[in-house]
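In this view, the complex is presented without one of its protein chains, the others remaining in place.
And now, chain A:
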Amino acid sequence: MGNPAVTTNRGGGSVSLSGISRRYGASQVVSDVNLEARSGEILALLGPSGCGKTTTLRMIAGLVQPTSGEISIDGKPVTTLPVHRRNLGMLFQNYALFPHMTVLENVAFGLSMRGTPKAEMAHRVKQALALTHLTGFEDRMPAALSGGQQQRVALARAIVYQPKVLLLDEPFGALDKKLREAMQIELRQLCNKLGLTTILVTHDQEEALVLADQIAVMRGGRIEQVASAREVYERPASHFVADFIGTSNFIPSAVLESRNGMTTLAGLSGNVFTSSMTTNLGAGEKAIVAVRPESIRLTPGEPSGGETNTISGNVLRTVFKGQSLSVWLDVPGLEFVCALPIEAIGATPPEPGTRWTANWSAERTLIVREQ
């Protein structure tokens, strides 16, 4: 679908937030947020509910005024620019389609606000509907559409006037899993095709991992980490990030030494861990070793001795999860969970009550700070 009028707008606007804060009465909802979404990039604001991610997005849109700080789009400050003059596209949580207008009127709304001539308007609406696979739905009312179709209308409405930045507020929350996954991939392709800078708010880590080039993990109104999906997953900056994204086993430890890019730590029960992560924690300082369940290999019996990055315990229970078998080991102080790929299960799968040893590589040993 090469349509020149839409694709000529390649290269979305960059968005930058510096020192953005928002307070409601006594509660500080967003504190000193610094963020940069580069042109054409998909940035996800990820965090639990109440972490300030939606407020941050609404401040970018202009729907909420920051208490302090500066927002700029393409280098131009927009902090005091009213919403209707920011020229952004936005997808709302429940789509916010105008119920008294047809699909066509909904999609054309942004263009008519911009005084687009009739002929061009018809042309552009047609393109946007084609892009979102809605051709033929022009005269339907939003109430007569399915959730997925409503979502597409909202998307067509948001991109038809070629905004430089697209804002998405939990856009897929109301869709079932299959449809959500399909829409995510479609959205990603569309954003890349149009070169739109996209900022997405979500509490769903999987959604952030699927869609985003960069993920900003938020907690309590602050940014915990901004990094690529892979880095956030493989090198979480904090206990919170490691816990929020994916599943992790957390082992309280203390740093023994850190040199030549390797860190050695001691677990409370005497286990020794080595990690290829460097840390600025000094010897003797408390740290937490985090291990992803899927990084772990399981062998029957006790460790052979002298190895690092092993932990052993009796199997508490196992749960079959389709692609993997989750195994919980009873380790002093914690339940250690391992995800065993189905093809890695040998002749004798782990049975509750039997003793197994978990081990993993130094590359998979994550060191995170305590809170």
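In this text, contacts are C-beta pairs under 8 Å (C-beta built on N, C-alpha and C of every residue); 3 or more make two chains touch, one makes a residue touch a chain; residues count from 1.
FYI, contacts and distances are computed from a predicted model.
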Record-based protein name (UniProt) of the chain missing from this complex, from "Putative spermidine/putrescine transport system permease protein", "3-isopropylmalate dehydratase small subunit", "Chemotaxis protein CheA" or "Aspartate carbamoyltransferase": "Putative spermidine/putrescine transport system permease protein"
Contact with the hidden chain (one of A:Y161, A:F336 or A:W356): A:Y161
Hidden-chain contact residue, picked from the options A:L35, A:I71 or A:L88: A:L88
Option from A:G40, A:G110, A:G221 or A:G313 whose C-beta touches the chain left out: A:G110
Interface with the undisplayed chain - residues on chain A: 61-63, 82-90, 92-94, 96-100, 109-110, 113-114, 157-158, 161, 167
